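Take a look at the structure below.
Rather than the whole complex, this shows some of its chains in their spots.
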Amino acid sequence: MDKVAMTEAIIVAKKTKNLSWEQIGEAIGMSPVWTTSACLGMNSMPEDTATALCRFMELPAEVSQALQEYPTKVWDQAVPTDPLIYRLYEIVGVYGPTLKEVIQEKFGDGIMSAIDFNMSVEHKADPKGDRVVVTMDGKFLPYKAW
Amino acid sequence: MDKVAMTEAIIVAKKTKNLSWEQIGEAIGMSPVWTTSACLGMNSMPEDTATALCRFMELPAEVSQALQEYPTKVWDQAVPTDPLIYRLYEIVGVYGPTLKEVIQEKFGDGIMSAIDFNMSVEHKADPKGDRVVVTMDGKFLPYKAW
Amino acid sequence: MDKVAMTEAIIVAKKTKNLSWEQIGEAIGMSPVWTTSACLGMNSMPEDTATALCRFMELPAEVSQALQEYPTKVWDQAVPTDPLIYRLYEIVGVYGPTLKEVIQEKFGDGIMSAIDFNMSVEHKADPKGDRVVVTMDGKFLPYKAW
């Protein structure tokens, strides 16, 4: 079973059991963002987490096996078209050099890791319209001289 | 004076006076991220803020004028090459569909605005290596039927 | 049933019953443009509208289910080739900076939303050749400083 079939199996079970990513994450003791990314095939799960997920969602062992595989992370669209994802891309385009200035002012020459990294999404109520709050938290990696 | 010359003038003054974006933002009562983006030519400043910045940095009136212009936001690299900015792009590629799932689960069909939007950067000390925390906060815009 | 199969089922029923998008929109109390876009898989329908459409067109419940899914909006051609669609692209290329000037002169720095948005198409009779009138109506979103 490859990652594509695995994702399909999980999505079907999720709809049938009427579960949210929030609930699935909670059931396996992990955050909803990371849980979703692993179920969409963009992260690998440790064995016990994969087992827990399959037990909770009543999915067969091949799904657990597929969840544990190390993924090859591929995306087709250099510039994404879906409006929700494009807005994130646009933020990188508009604010990328700004973030470089501000991060390197605080930390020196280096980058924010996208590997030693986590992320969360919050719902913030607001009378003028509710707001999405995305928090990215990555280790600072300084360039080294040699 | 166009935005490119404006940015150069601000960068020179910033170095000469040994100022940080943090200090400049504080002096005009705005966040460092937004202040930087306006100085890099990616946002327009209201007149009083532009005036305050030029007074604080001892910059001429044309700089203030240029800061108030509405920018045309252009970036050349569909896929950015600078490692710090590329990591942000990679996060959009790896986690874009995940964020779509998680945000739309919480909010319904719609997007996070990149216009009615703000962002901050924090330094989080960590014995295993300090961490960069980027927080994005955008209004949720639901698709409307008609 | 995914959105592609859904669209095919709707198109077949539309031909068999000899219906127009105009009639389908009217039957569910929505505009023809929005109705078409949802049937082509580019918008999600609220449950009652989807139910009404399937009842009117005698389509099974899976079609209704698929109409309610939140779509991932993807298009393959960065520059469209079909002449009708290319002309719209050309209008964006030729008149994009003009619209930016005129809209921002009227509204200040910001954009026209493509989310809080609706659109209609009218047929205008003209002795020199009938005319297509496309009207776009989107909320103005001002950039915010922070």
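The chains carry the letters A, B and C, assigned in the order they are written, with residues numbered from 1 in each.
Rule of thumb we're sticking to: a contact is a pair of C-beta atoms (placed from the backbone, for glycine too) under 8 Å apart; a residue touches a chain by one contact, two chains touch by 3 or more.
Every value quoted in this text rests on a predicted model; they were computed, and no experiment measured them.
Each chain in view is the same protein; 3 are placed here, and the whole complex, as held in this structure file, contains 10 copies.
In this text, only the chains that are shown with their structure count from here on.
As for how the two copies chain A and chain B face one another, over half of their interface residue numbers coincide.
Centre-to-centre separation between chain A and chain C, using Cα means, comes to 30 Å.
Once the centre of each chain is set as its mean CA position, chain A and chain B turn out to be 23 Å apart. Residue positions of chain C touching 2 or more other chains, listed in rising order: 72, 115.
Touching chain A in their complex are the following residues of chain C: 72-75, 78, 114-115.
For chain A in complex with chain C, the touching residues are 77, 79, 81-83.
Per the touch definition, chain A reaches chain B in the complex via residues 20-22, 32-33, 36-37, 40, 42, 73, 75, 78-80, 82-85, 87-107, 110-114, 116-117, 119, 121, 123-124, 126, 128-141.
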